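Input: a single structure, listed below in structure tokens.
Note that this complex is displayed minus one protein chain, with the remaining chains in position.
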Amino acid sequence: MTMSPLTAVVPERDSAAAVVRFRAVRAATERLAAPLETEDYVVSSMSDVSPAKWHLAHTTWFFETFVLAPHLEGYTPRDPKYAFLFNSYYVQAGERHCRAQRGLVTRPTVREVFAYRAHVDEAMDTLFAQLAHDADHPAWTVIDLGTHHEQQHQELFVTDIKHVFWTNPVHPAYYAVVPGRVNAVPQSWLTVPEGLAEIGFAGSGFHFDNEAPRHRTWLSGARVAHRLVTNGEFAEFVSDGGYRKPALWLSAGFAAAQERAWHAPLYWQRVEDAWVEFTLAGDQPLDPDAPVTHVSFYEADAFARWAGARLPTEAEWEVAARDQPVTGRFADAGLLHPGANAAPGPQQFYGDAWQWTQSAYLPYPGFTAAEGALGEYNGKFMSDQWVLRGASCATPASHARHTYRNFFPSDARWQFSGIRLATDP
Amino acid sequence: MTMSPLTAVVPERDSAAAVVRFRAVRAATERLAAPLETEDYVVSSMSDVSPAKWHLAHTTWFFETFVLAPHLEGYTPRDPKYAFLFNSYYVQAGERHCRAQRGLVTRPTVREVFAYRAHVDEAMDTLFAQLAHDADHPAWTVIDLGTHHEQQHQELFVTDIKHVFWTNPVHPAYYAVVPGRVNAVPQSWLTVPEGLAEIGFAGSGFHFDNEAPRHRTWLSGARVAHRLVTNGEFAEFVSDGGYRKPALWLSAGFAAAQERAWHAPLYWQRVEDAWVEFTLAGDQPLDPDAPVTHVSFYEADAFARWAGARLPTEAEWEVAARDQPVTGRFADAGLLHPGANAAPGPQQFYGDAWQWTQSAYLPYPGFTAAEGALGEYNGKFMSDQWVLRGASCATPASHARHTYRNFFPSDARWQFSGIRLATDP
Amino acid sequence: MTMSPLTAVVPERDSAAAVVRFRAVRAATERLAAPLETEDYVVSSMSDVSPAKWHLAHTTWFFETFVLAPHLEGYTPRDPKYAFLFNSYYVQAGERHCRAQRGLVTRPTVREVFAYRAHVDEAMDTLFAQLAHDADHPAWTVIDLGTHHEQQHQELFVTDIKHVFWTNPVHPAYYAVVPGRVNAVPQSWLTVPEGLAEIGFAGSGFHFDNEAPRHRTWLSGARVAHRLVTNGEFAEFVSDGGYRKPALWLSAGFAAAQERAWHAPLYWQRVEDAWVEFTLAGDQPLDPDAPVTHVSFYEADAFARWAGARLPTEAEWEVAARDQPVTGRFADAGLLHPGANAAPGPQQFYGDAWQWTQSAYLPYPGFTAAEGALGEYNGKFMSDQWVLRGASCATPASHARHTYRNFFPSDARWQFSGIRLATDP
Partner (left out) sequence: MTMSPLTAVVPERDSAAAVVRFRAVRAATERLAAPLETEDYVVSSMSDVSPAKWHLAHTTWFFETFVLAPHLEGYTPRDPKYAFLFNSYYVQAGERHCRAQRGLVTRPTVREVFAYRAHVDEAMDTLFAQLAHDADHPAWTVIDLGTHHEQQHQELFVTDIKHVFWTNPVHPAYYAVVPGRVNAVPQSWLTVPEGLAEIGFAGSGFHFDNEAPRHRTWLSGARVAHRLVTNGEFAEFVSDGGYRKPALWLSAGFAAAQERAWHAPLYWQRVEDAWVEFTLAGDQPLDPDAPVTHVSFYEADAFARWAGARLPTEAEWEVAARDQPVTGRFADAGLLHPGANAAPGPQQFYGDAWQWTQSAYLPYPGFTAAEGALGEYNGKFMSDQWVLRGASCATPASHARHTYRNFFPSDARWQFSGIRLATDP
């Protein structure tokens, strides 16, 4: 997902809790960085990937630009060049540095970026002291937004460094913890009934603006799988020649697969008649019961057709998920692997893999862009992408909810994106 | 639209009428070719554009392959190489010739292609005689499909040759008839009420499978413009700097506009402080009251945002259009220009320009692919494109209906694609 | 060779002979065009290739622009747009039409281009009448230049149409005459002695400026092959894995071969364990005794290394050739195939294939650019190319001489370019 943090709608808040949350999120980012060597922070292995250093600095620049500059008297930016280097796409906030060049910028150093983080955190503390008794101050909304923004970048931090390490022929490990294995349960199905339904965010609590407004939609009825497609199931598709049968694919999908020589999910390697998967713990034998991840929409769609099923719509997914507990293998657990579902209970709506839907990423009826600089680009990514629902093993737990709309283009594979099947009733 | 003729569903029929229709469509294709010189038939000016010669041959190959070969005893293909040269994407029907190379094939000559058409038409006559009293013969379905397929190619024939002539610095005219001018009426609005609606094809008559099944959908209510956006209105957007304001654009749209240096619709040229538009009658002064055409989805979307409106969904469009008469400036009139709407009556739903909607091109609920060779690719284009509704001045009249779903990607500009605005209620 | 006709140096002349020569060259061009269909004139199969129509028009535009416009009173150009469409690179002579677009221009038609030729030829007749008794008139120099220029385009006309037909999967034949076969004689060697030599044009008669000035050069001594490398010899290199052995290749050559998947000369196809060669008479079994053609410099260089030899320098070639008769299988014979050398006599210096040398295309010592418009670009192509010597089966006989310097870049393969070996003494 290209970041769209500027469009959030935030409710009344408890300012002490917001401070706690701010500090927790900032610390979580730095925990994710702990296993890296200085060199790992610098490079970008493809245009979708930003350097780790950039993620650390960009999330900091957000607070500097949208919180400290307007709300902390006397605050001056740490370095005027940072606005240029660490802006992403906020045109109103100043010229941005071309994405393709990000991975070539060796200075400021990693040490300087951490100093930048500390500098901004300190200034935030000063601001927190000033705002302690002013729960209605407009800064709080932006602070809350900034923490959710930073959580989005935490997930990208992980998926990006995975890709960087993959590009290195040596295949370094981010850390050494390998997941245990259990057996997946057989597939079964949840029923989504025909009829009018309401979807979209309702109630209080944080949400991004693309989750609103809550609105009615007509459902034709569907069955939705109660767990994700496994590596073993996807391997059958592969060995059945799935990648070479055009009738299974969207036309653009088959063209993409041919052109890029896809023959398995990203990170799968064929070694002496067995599949090896590159993970954050380095190369590992493929776990057949773990959910398949790192497939594009095109592959998810082709697999579903091969399986005699289809992908769910985002409304079907949301209706199926809304009564399920928000539990799963989240990033907070420090174990960034998708895992098998061993018991009938865990239906893997969250915490293993994002799930492609067959819904294009479009505005909800009545969606309107916010005013002003932070709302400059409301909805600007609502074309040429698909909605993914759920949350992955790289998502912070507090970031998961049943109305969350993630989105990526048809050919994106470097996220922990997997497959939940659906069928007509 | 990439052609998808194989997926039609055709009702019981009157075989004599089908023969009449077949001959009329075949003749109409050749009438469209009449103004061309031999040289004009050969080239392809970009990858979306097929040579005129190819359109003439490909539509003929369709009847040879899917009607004559299976149904006329003793028929042998005119030339075994034609299946290779004039196939488009029907993988099961044999290897196809790479699209990019089509415009480099000088042989068979134009004369030979016309002879091919005559040869196939003659064989079709033989078949018609055999089937005259067998109205249930399965060939009739494919024949009907073939004529609608050929009508789709008639529209492409026109838009493709327009682009070929545009590429020539001399800007040749396809023909000399220039449209008269009248004044557009002021904009007003049709109301689409909130509530459940049914959309999709119902009843008898020909339709493509992507128009089915008819199904319920919930509408949030909207106002839909009663006429198309005019050149004059779009020129205001241009002179207001619309192409240089990122806040008006989808992110991918602004990137496309920058990268390709778009600063006006395709075919507009700035000559001495006035707009000149390249038309099928050559360069002409821009008619401010005629509907704007040759804009991409991105431009349509940006214009709508600039105008404080949005594009309609395809369901809103269909509900607004279904009670309107199917009249307009169709290709059959021999005047391939979009024209101003001079009276309150003509609402330009058909016959001037295809109208971008904000609906992604996706399968209707319950859509299922047909079986067998002709249904090989049902739905294979249902990704990364938008639905356009209506019909343009290059569409044959009998090809227009309110359930028709045309589709093109976000950046396509060489079709007669225009803009109908909508707003929330 | 990119054309460089503007830089010729022409001696005193016999004006009647010049008229005869003009008419003969103009007629020869049209004889070459006779086998083409209208469609064949239009397309360009790659950026090096110009459409046949363009060659016919461009050579005519040359006389219109550089002879008629300045020297025939009252002459006005046939069509002001032609200067734009048919200029090649003469910047001072007006804006030129982008090379990549040439193959998309369907108008003016072929008929109009022939009318343009007739129009200019007629005006030339008028001019000839006026100049009949003015042998010193400066127009004669340019006329002579124009005929040599047109002869260069005759060769390109042939090699370009060959490539166009090759691009067509149907592989049409330009004409039906297939060469007879005889046996090549065994290789033997000519001696080029060590010492000072003079090379470059001397004496009277036409020559291009890159052949001058005649100058001294030191030769280290060499043996130069007395005939060209044959298809059979090159096939041994292929079957020995020559294309897959990096040690045989220049670094850039091996990279080019890999990137473009070269595995044999252009126009060779492997069909059921035998080589078939596409010729101007269509696909033909490879003649093992005919000289190999359509190899790049890189392939010629790799072959020579494989054969334990090297390519000759242009000075070695010229010294070896200068006492040989200028005979061979020239285009004038109407048989555009390279042929085997059956007798000890014909040493194939001319009339079968151009011969790559190991000399970069650089100015001779003391080379100076001519003044004025026609000399605008003297020497502008003297970088990044190699000298080829001799003449091919597509060269007009009167265009062959031992000082002629043809030139192409390292990877050019669509000319009749072959290999003459050399070794140190």
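First chain written, first letter: the chains are A, B and C, and each begins at residue 1.
As a working rule, contacts are C-beta pairs under 8 Å (C-beta built on N, C-alpha and C of every residue); 3 or more make two chains touch, one makes a residue touch a chain.
Bear in mind that the values here come from a model prediction, so they are computed numbers and not experimental data.
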Omitted chain's touching partners, listed by label: A, C
Touching residue (missing chain; options C:Leu250, C:Val326 or C:Ala397): C:Leu250
Residue among C:Ala28, C:Val276 or C:Leu362 touching the omitted chain: C:Leu362
Omitted-chain contact residue, chosen from A:Ala57, A:Val110, A:Leu248 or A:Leu421: A:Val110
Touch with the omitted chain, as defined above, among A:Lys81, A:Arg181, A:Arg244 or A:Arg270: A:Lys81
Chain A residues that touch the omitted chain in the full complex: 37-43, 45, 53, 81, 84-85, 97, 101, 103-110, 164-165, 167-170, 172
Absent-chain interface as seen on chain C, which is shown: 2, 89, 91-92, 196, 215-218, 220, 246-247, 249-253, 297-298, 301, 358-360, 362-363, 365-366, 376-377, 379-384, 410, 424
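Please note the rule applied: only the chains that are shown with their structure count from here on.
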Chain-level touch network, classified as line, ring, star, complete or other: line
Inter-copy rotation, chain B to chain C, in degrees (Cα atoms; steps of 5): 180
Chain ID, smallest distance between chain and overall C-alpha centroids: B
Centroid spacing, where centroids are CA-atom means, of chain A and chain C in whole angstrom: 60
Centre distance in Å when chain A and chain B are each reduced to the mean of their C-alpha atoms: 38
Chain C residues counted as touching two or more neighbouring chains: none
